[in-house]
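Everything below concerns the one structure shown next.
Complex shown without one protein chain; remaining protein chains in place.
Coming up: subunit A.
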Amino acid sequence: MSLRIVVCVKYVPDATGDRHFAEDLTTDRDAVDGLLSELDEYAVEQALQIADAADDAEITVLTVGPEDAKDALRKALSMGADKGVHVEDDDLHGTDVVGTSLVLAKAVEHVGYDLVLCGMASTDGTMGVLPAILAERLGVPQVTLLSEVAVADGTVTGRRDGDAASEQLQAQLPAVVSVTDQSGEARYPSFKGIMAAKKKPVESLDLSDLGIDADEVGLGGAWTKVEDAAKRPERTAGTIVKDEGEGGKQLAEFLVSQKFI
């Protein structure tokens, strides 16, 4: 039977742009160009490698996001994924991680899955918890933050490099897996891949398709509330000296003046 892989990818504002908050204290998505979260490219890459190693596999890329989030799906499709699913609904604006995970869980079940692959964290919210919550909601094993992953005979194995130790993990499919940026460089879409992606199917779903009430998600349904967002004050300009042979000593003087030495 075909291995059904669903890769969750997020469409995010470019981190190198000047990111802002909108008036309702949600992410201002108009201020900066959006793209496929770079850390989710690693998940797409691992999905492609796992699919290559399997006899038969199908990769669906799934995103929850505004209309432009289709760009993220196209990028993943041009890397080689087979089809896309886009959950889009005006009522999703301002959804927190609890709501997003609910939508993703329902969507993953709608598609059907043996393996769900995620990135280690988004580059905007950066919480790094969505895969764990997804596993909790789906009631399947959580095999997260892997820097190495393999799937064979219905079992997923991988290495998780933690703070105190590096652990070898193992779980039965179906499972939710997340991979880090140490898992292997993501491929660039080829010209052929980009052309092919244009013809690949993308299914659009809204909340009612997934049986989710509008008041379970969005800014109103969120279980967290941002009360204030302020630009961090600019750091006061520091002293910059050119090394004329005494730079190390001058730096030492500064550290003494600040009582670090």
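General observations
Operating definition for what follows: contacts are C-beta pairs under 8 Å (C-beta built on N, C-alpha and C of every residue); 3 or more make two chains touch, one makes a residue touch a chain; residues count from 1.
The criterion applied here is as follows: contacts and distances are computed from a predicted model.
For the chain of the complex excluded from view, the name given in UniProt is "Electron transfer flavoprotein subunit alpha/FixB family protein" [choices: "RNA polymerase sigma factor", "Branched-chain amino acid ABC transporter permease", "Electron transfer flavoprotein subunit alpha/FixB family protein" or "Xanthine dehydrogenase family protein molybdopterin-binding subunit"]. When the whole complex is considered, the residue among A:M120, A:A186 or A:V217 that touches the unshown chain is A:M120. Only one residue from A:A57, A:V143 or A:L207 touches the chain missing from this view: A:V143.
Listed for subunit A, the residues touching the missing chain in the whole complex are 15-16, 19-21, 25, 39, 96-98, 101, 120-121, 123-124, 126-130, 132-133, 135-137, 139-145, 147, 157, 160-172, 175, 180-182, 222-232, 235, 238-243, 245-252, 254-256, 258, 260-261.
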